[in-house]
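Removed: one protein chain of the complex. Kept in place: all other protein chains.
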Amino acid sequence: MREELIKKEKLDRQVMALRVAREFQDGEMVNLGQGIPTLCSNFVPSGREVIFQSENGVMGYGEITLPGEGDLDLVNASGQTVHPAPGMCLFDNCESFVMIRGGHLDITVMGAYQVSEKGDLCNYMVPARQVGTIGGAMDLAFGAKKVIIVMNHITKEGDYRIKKKPEYEITAPHCVSLLVTDIAVIEVTDKGMVLKEYAPGWTPAEVQELTEPTLIIAPDCCEMTLA
Amino acid sequence: MREELIKKEKLDRQVMALRVAREFQDGEMVNLGQGIPTLCSNFVPSGREVIFQSENGVMGYGEITLPGEGDLDLVNASGQTVHPAPGMCLFDNCESFVMIRGGHLDITVMGAYQVSEKGDLCNYMVPARQVGTIGGAMDLAFGAKKVIIVMNHITKEGDYRIKKKPEYEITAPHCVSLLVTDIAVIEVTDKGMVLKEYAPGWTPAEVQELTEPTLIIAPDCCEMTLA
Amino acid sequence: MPINKIVDSFDEAVADVFDGATIMVGGFGTVVSIPSCLLEAIDRKGVKNLTTVSNASGFGADIWKLQGAPFPEDMDILIRNNKVKKAIVSAPISALYVNNFEKLWRDGKIEREMVPQGTLAERIRAAKAGIGGFYVRTGVGTVVEEGKEKKIIDGKEYILELPIKADFAIIHAHKGDRFGNLVYRGTSRTFNPVMAGAAKVTIAEVDEIVEASELDPETIVTPGVYVQRVVQRPRPASDKGEIKDSQAKESLAKFGEDIKRATDKQRRA
Partner (left out) sequence: MPINKIVDSFDEAVADVFDGATIMVGGFGTVVSIPSCLLEAIDRKGVKNLTTVSNASGFGADIWKLQGAPFPEDMDILIRNNKVKKAIVSAPISALYVNNFEKLWRDGKIEREMVPQGTLAERIRAAKAGIGGFYVRTGVGTVVEEGKEKKIIDGKEYILELPIKADFAIIHAHKGDRFGNLVYRGTSRTFNPVMAGAAKVTIAEVDEIVEASELDPETIVTPGVYVQRVVQRPRPASDKGEIKDSQAKESLAKFGEDIKRATDKQRRA
């Protein structure tokens, strides 16, 4: 069963970003990190106004531009050109981390290599290369009110990324609140990891099979709706 | 003799400011404190370009405006409206003290109640009222490359203000480089206080009479020229 | 729903200010950079035992009225009305004038923590920036070092200074929008930008509320993230425009004389 599940179709990056973006409530200030997180600015639920911050020095940007339509002096943390949004303002990296370290942001969305049952985050040491790159991740993990991690549920080789204990050097201990993967949405609580949603075509048992810690199935656990 | 000297005519505030301003060299960045110091921006020697900083958040301002000709949103540390100068920029108090504490200013000019032979500065405890007001003085005394003090040589009562040892609480130890008073210009050196200039109509002996520490007479000591 | 931090009245803006609260008050010395209307509203509300954090302790409205200031209240309104238990302040008194702070302090009716101005700004910033404490040279060998930890770094002695935290920051800005983005005018930034975001709740009193798209993103000084409420002064200021040389406006060049006149008036009263 495990081998089949490793190969079984999972959500793509865009859909994962879309699912993450549903977490953003009206008026929240959200930092988006490199990789999948920066895609989230394309998927703000209609009718909500959310303010995106990027560590490189902008608050209040919008969707990623189409190729050839951006200004190279307006980029997100992934280096993608973005549209300005109403109320945008610009600042330097030092001020950016006054916001981040000072606890002024509601949410940060980051990628990860591993997350432990207790919410320990491992996302700065590139495991395959055994070389680290901290960037803004550590300040964000310590500073944001809520840390959402978006990542593939397992490695390319089929190994667990959601672990009982972290294998790699940690970015920050006990910091992750919510995990959105390509097959599930999992909340990190004091009692353990709670499965809230599973991808269309998946079952809680299948998600558990690819997750090292034992999942608590939420009473309202359901299939992700993505429409 | 002392009683006569106490009453003898001395330089006025404007002339003291004029004499201080002669110290400013081309391109120097100069903070001007409350009181007589802020008058210095009216007396930049012709042909020199000097940049004035005020702790309340401006760098590159010019002369004090005539009454009724200023903008209340452009004031120096004394609250006087000033003219903008070329290259002016504006910032907040926090940035202002990044400049000051960070040692980015060449000169600060302040008033004082007392200065000791070793260059200890007393200018925050108002002696008559026994109540203090530190303001920016302490950061300036610690941060500026050169501290120039401009003050009356003696108190209204005729007491020494230039003392062997400070009587009041000090603003900063060993920080004063140069003293410009209403009768003299005195340099503070490792060897002691050096009389460089005396006001027109005064003699070195008369200046000494109103100064507690023994003055070293500079080889080139001369009458102040104010033309 | 569109974000909207604009509140309709000063009283509403300070409705949750409570007895014993710590309040940062923006400004420097002259009244133009001070949140005068918010100070009035807090005074009206009648809260007491406040701890205030500000650069100065005020000259009093009479002086500013003489200069024609439309919003003449400064820190003095809370001090003279005995709302302040403790003032954390850099320049509490005036060299020219005995203010109400000085009178109360002499009578032992107000506590004072005097902080060098740069250290005050940096301690406020530390609260905003999540800095637990920092070392400065300012004050080594003076009364300022009393009771504080010291440390030798790189062969020099430093003093440990700690963040100043507050429940509210009330500030003044020139223009603001519904996101809380703010711009200032001339030398009136003073302590306002650094206080924005340093307290749990930051309330900005602005000359004018503008549309969200009106402020140039390159020129916004205070990002809206630091501001929870924006309230406009009752009579929208006519556009002050850019600061130009020789603009015909009332001047503060006669500052000392005005203070003398006000003092004389008080004596007569």
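Every chain is named by a letter (A, B and C) in the order it is written, and numbering of its residues begins at 1.
Simple rule for what comes next: contacts are C-beta pairs under 8 Å (C-beta built on N, C-alpha and C of every residue); 3 or more make two chains touch, one makes a residue touch a chain.
Predicted, not measured: the structure shown is a model, and the values here were computed from it.
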item	value
Shown chains that the omitted chain touches within the full complex	A, B, C
Selected residue (touches chain absent from view) among C:Val183, C:Ala196 or C:Ala212	C:Val183
Sole residue of A:Glu69, A:Glu157, A:Asp190 or A:Asp220 that reaches the chain not shown, by the stated touch rule	A:Glu69
Residues from subunit B at the interface with the omitted partner, ascending	26-27, 29, 47-49, 51, 53, 59-60, 84, 86-91, 95, 97-99, 101-105, 143
Residues of subunit C (touch criterion as defined above) contacting the omitted chain	122, 126, 129-137, 151, 153-154, 156, 158, 162, 183-186, 216-219, 242-243
Residues of subunit A (touch criterion as defined above) contacting the omitted chain	34-35, 54-58, 64-75, 78-81, 83-84, 90-94, 96-97, 100-101, 126, 129, 131-139, 142-143, 169-173
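One rule holds for everything that comes next: only the chains that are shown with their structure count from here on.
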item	value
Intersection of the contact lists for subunit B and subunit C	none
Whole-Å gap between the CA centroids of subunit B and subunit C	28
Subunit A and subunit C, separation of their C-alpha mean positions in angstrom	39
Inter-chain centre distance, subunit A versus subunit B - centres from mean C-alpha coordinates, in Å	58
Subunit C residues counted as touching two or more neighbouring chains	125
For subunit B, residues that touch 2 or more chains besides their own	none
